[in-house]
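What follows is a single structure, and I will ask about it in a moment.
Note that one protein chain of the assembly has been removed; the remaining protein chains are unaltered in position.
For subunit A:
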Amino acid sequence: MAEMGAEHEGAAQTVAIRLWNSRRLLAAGIGAVLAVYWFAGMSGYVVLLACAVLLAAAMLQTDVARQSAEGGAAIEASGLQRLSGEYLAAAVADPLIIFDRTAMIVHANAAAFAAFGGIAPGLSLSLKFRAPEMQALLDSILSGNVASDVVDYTEKLPVERAYRVSASSVGHGTDLYVLVFKDQSEARRIDRMRADFIANASHELRTPLASISGFIETLRGPARNDPAAREQFLQIMQNQTGRMARLIDDLLSLSRLEMKPYLKPGNEVDLRQTVDSVIDSLGPLARENGVAIERDFAEGPLDVPGDRDELFQVFENLLENACKYGQSGGRVVVSIAPGDAGPEPGIDVTIRDFGPGIAEEHIPRITERFYRVDVENSRTQKGTGLGLSIVKHILTRHNARLSIKSEVGKGAAFSVHLPRH
């Protein structure tokens, strides 16, 4: 009712405006009628009738003006109609898919390609999005019972992503429908991260803490007056706090990576330069461990799309591991070569050590968080159990592959395959 009232008010207002706009004409007209009345002596009724006709004419005249304004709007709308749906879809930042009555993809924008891959026009949507809730969404929208619908859709693999998907029909009688995916992964991940972080971290942090509190007890009790023991214990305690600090750093960097599983496109990384600077930065550690680092770089451009800082961290972690755990081999070979044999052409970076190697049963699992081949050795080498986990996360974001080859007693080779596109 309130709306209706507002409408009346609006209509009254427009009439008032129209009359005001044509006030001069009206005044002139009424003046003319009155003049004729005075001079010709017509009856009062005729005068009133003439005035009414004038008022009506004023309204009609402005109606014509409004019609011409509508004509202008129509021209603008046809400009919108000329705009291709393709451009409109490309301008939408979220993944957007247009499909027809048979759930066949008609068009998908660039964001949809980036998010789901392998979306070609002609592909059936119900074959691509098989999750029960997506099937139900497609069925309900295609049945024509509802004009639009929304569901929450989660993809677990290869990286966990959550979307709010809305489907709606486009216009009237076009037989086209549109799916828009709104990414909600970040919010989900932040929620999950808190729980995960506490579960993982508390266990790992408890071990050094227990050792520190044990030493504090000893220092206050039996070792109170023993300067030599005190010095030794304080040293151990310092090592333990150092370990906790490293662990927290690694956990934070892992969490940061998990928060943004996609890479911003557009950056190119020169692998030769990146790997070179990693080798330079780890020079002191290699010398300390008595390991010589050898380079074997292929000729030609070695550029891949990616984030330089993250790839730096990948090679740093791999080379650091090679220097620490392959120490007995005395040398580490870093090679970069074009790897065009696989399904995706790219560049292989291989870091090979000649240490004790990794037993076959550990290989599939060493990228798990806190998985350690040899707990004691890892602790003495100041490992946190997260290095390879970080490597794997970064490589997943780069659409890259990590392959590990090793034979016990002959060393291990960690090979990173980075696709060129």
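As a convention for this text, a residue touches a chain if its C-beta (ideal position, glycine included) is under 8 Å from a C-beta of that chain, and two chains touch if they have at least 3 such contacts; residues count from 1.
Keep in mind that, in the parts below, contacts and distances are computed from a predicted model.
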Choices "Urea ABC transporter ATP-binding protein", "Glycine/D-amino acid oxidase", "Carbon monoxide dehydrogenase small subunit" or "Phosphate-specific transport system accessory protein PhoU" - which one is the UniProt name of the chain not shown: "Phosphate-specific transport system accessory protein PhoU"
Hidden partner chain, touching residue among A:S84, A:S124, A:S148 or A:T174: A:S124
Selected residue (touches chain absent from view) among A:I97, A:A112 or A:M134: A:M134
Absent chain, residues of subunit A that touch it: 102-103, 118, 120, 122-124, 126-132, 134-135, 156-158, 199, 343, 360-365, 368-371, 375
